[in-house]
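Coming up: subunit A.
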Amino acid sequence: MKSSEEIFAILKEKFGDAVLQLNTKLPKEAVIDVAPLSVTDICWFLRDNEELQFDSLTLLSALDDANGEKVTLEDGTTEFKGGTLSVVYHLESMKLKHKLVLRIFTERENPEVETVSRVWACADWHEREAYDMIGIKFLNHPDLRRILMPYDWEAGYPLRKDYKNPEFYHGMKVPY
Partner candidate 1 sequence: MLKTEQMVLNMGPQHPSTHGVLRLELELEGEIIVNVKPHLGYLHRCFEKHCEAMTYPQIIPYVDRLDYLASMNNEMGYAVAVERLLDIKVPERVEYIRVIMSELQRIASHLVAVGTYGIDIGAFTPFLYCFRDRERILSLFEKTCGARLLYNYIWIGGLSHDLPLNFVNETKDFLKDFKKTIVEINDLLSYNKIFIERTANVGVLNLESAINYGITGPNLRASGLKWDIRRDDPYSIYDRFDFEIPVGKGLHGQVGDCWDRYFLRVQEMEQSIRIIEQALDQLPEGEITSALPKRVKPPEGQIYSRVENPKGELGFFIVSKGQLQPFRVKVRPPSFINLSVLGELCKGHLIADVVAILGSIDIVLGEVDR
Partner candidate 2 sequence: MIYEFLANLFGGDVIASFISGALPFAFIVPFALFAVWLERKVSAHMQDRLGPMRVGYHGWMQTIADILKLIQKEDITATDTDKKLFNIAPVLVFMGSYAAFAAIPFSSAYIGSGIDLGILYIVAVSGLVVAGILMAGWASNNKYSLYGAVRSAAQVISYEIPTVIVILTVVVVVGSLNLTKVTEFQTNRFWDWMIFGGSIAGIKKLILLPFMFIGFIIIYISSLAEVNRTPFDIPEAESELVAGYHTEYSGMKFAMFFLAEYANMFAVSAVVATLFFGGYHSPFGYLGNLIGLTWLVPIEQFFWFTVKGIFFVFVQMWLRWTLPRLRVDQLMTLCWKYLIPIAFVNFLIVALIMVL
């Protein structure tokens, strides 16, 4: 069993700048922020290191932080410019029974993150869902398609805070 502080120290020593900070101010959960393009290496290390053995990815969730500049468009709707999207990884070691939360921030305009689907097989569908709902592009993902929405959905990513429903989809009226 290791606490988040100890794991942070190990990661900091190994990866240096790619591990940004340990965030303990959030109530209930301590979160380690890492850089989006080195997350795969960190995860390989977390999984295969003898002391850590994070063999299971419990949950991968993507968030729209909605912290950019709020722009009102001509038709009265609002949109965010700039700001970040984030991905949160809940890891767990079933052997050593400790948990860890990783978080990455990526730019809203060009959200690119390294995939971890080769580290944990279940990340495949999680990442497809994150792509489907928030629009985060996972680099090197084997099969990055939409998963819950129709494959030809063109109206954007539904879980973004500024998402707008289209009028029609294949001639069917969408708003009811």
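Basis for inclusion: all candidates are chains of the complex that A comes from, given by their letters.
Please note the rule applied: contacts are C-beta pairs under 8 Å (C-beta built on N, C-alpha and C of every residue); 3 or more make two chains touch, one makes a residue touch a chain; residues count from 1.
Predicted model, so just to flag it, every value in this text is computed and none were measured.
K.L.:
Considering only the touch criterion given at the top, point me to the candidate in 1 or 2 that touches subunit A in this complex.
P.N.:
1
K.L.:
Could you please specify the touching residues of subunit A with respect to candidate 1 in the complex?
P.N.:
Result: residues 26-29, 31, 55-59, 61, 63-64, 88, 90, 94, 97, 101, 120-122, 124-126, 133, 146-150, 158-159, 161 of subunit A touch candidate 1.
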